[in-house]
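Partial view: only certain chains, each at its native spot in the assembly.
Lettered A and B in written order, each chain numbered from 1.
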């Protein structure tokens, strides 16, 4: 059954890939007969705002201060944030396993990013057309030319600061996937997977969306993704589902109780994520400007309504609002508002949070139970589903008065025009396709080489002792 | 010598301890346990996964007494641990062959 499910996902992935190849073509045709209104833009001036003016921009100390802090906040999201959020949800015997995954990613992904990742994602040496639209080149390997004085990207912060800020995203994204294979994946396999996944899945998608010459970053296919709804959450969530299915269920899943061993950690982690997310979302403005403020407010309000929605649904359905529900709702809201943060009004952000709380609740309870896969900590249910919802809703709610960019108009502002929604779907679909195909190949490969899963005995003993030779708590 | 094992509610421990001390009993040992009898646990739901938690937290009190003090001890525990609701707990009594005080090596009644 496992293989069957995987096969279906792969087919879906390939379909999406094809679709996303078609979609652009369709939209490129100025005579498009569908409802989509296509701005008649010559390819040459795809990113009209970028080319020459920005080079004149000066480095601003206020912006630099804000981005230094934002970088620190995003790191704090991975640890202690995510490590506690996830760590509290596993059984006691696996708590260190989760924490080790986080700190190991802080080590290994940082090095990878500095050595080749940043180049693959943000280098523009492959040119603004052709290949350069789909991946970065090797021009910035080993951070060559990425200095503290220059602002080649026309930003008001040093390139090196942009690099390290983006590094923090490169760390947390694979970290999110850990929620799916928690309590059973081999440490070595996990490291290998994350490095390869970061290289072959994350870097290209980041390039598409965020590099000045990415094919989703401007032009006809412009897919809005302010802080990584697609780049971070959707693709990690989708990979998470694949991992959960390909690794199989935890031993005893469905028979033994596997309640969270420390919900107080989950709470601490969730609230640290909330705080850190201000760096993630408001920081994505890359300046301490009005857009950053909008993103900050949107982030907070979506988290707030997400919290209320999930906990409220539980209150209705099982009679009691739970703290796990409240925390999950907060994270769901945060995930969903991520692609939208700098583009939407506070009111819209509240709606986004409500939708996120509802759909993720549904995904983590009903859907998961129905399909029976063991996404241990709901990486897919929260990040995959929330990221996807966010991608689409950004196309609905984006408001150009918030971003100050007239191209960034969602359906509602654009008199019902589905153009941006479709672009969002195309972007998300393409990312999904690459992710599913890529992750599938990588998992198969790693399974063949080192094996994905610990042995039964090791799993029963717990990852803490079997993988790391330590115990989390020695309370006597 | 007899060993009394009483499984009681947490919030009754202080009261029972004081009552026993007043009857002249000079030592006891407690241990955290979980259990169920007539009183069964509750349901917990974690993101859709529902668990029936049968075991409830209780405290197990162990008191070793001379045979002569047994009844008094049992009565004291029973009366102070009782609320009348299910879940009040049980008392188990067994016989010990020997008691030794480690510090002095004393054995038998004097060691209690």
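We adopt the following convention: contacts are C-beta pairs under 8 Å (C-beta built on N, C-alpha and C of every residue); 3 or more make two chains touch, one makes a residue touch a chain.
Just so it is clear, the model here is predicted, and its values are computed rather than measured.
Chemist: Per chain label, how many copies make up the complete complex, given that just one of each kind is displayed?
Modeler: A x3, B x3
One rule holds for everything that comes next: only the chains that are shown with their structure count from here on.
Chemist: I'd like to verify one number: the distance from the centre of chain A to the centre of chain B, where each centre is the average of its C-alpha atoms, in whole angstrom.
Modeler: Averaging C-alpha atoms per chain gives centres 53 Å apart.
Chemist: Per the contact definition, I'd like the list of chain A residues that touch chain B in the complex.
Modeler: On the chain A side, the touching residues are 257-260, 314, 318, 322, 324-325, 328, 364-366, 368-369, 378, 381.
Chemist: Inside the complex, what are the residues of chain B that reach chain A?
Modeler: Answer in residue numbers: 44-49, 51, 53.
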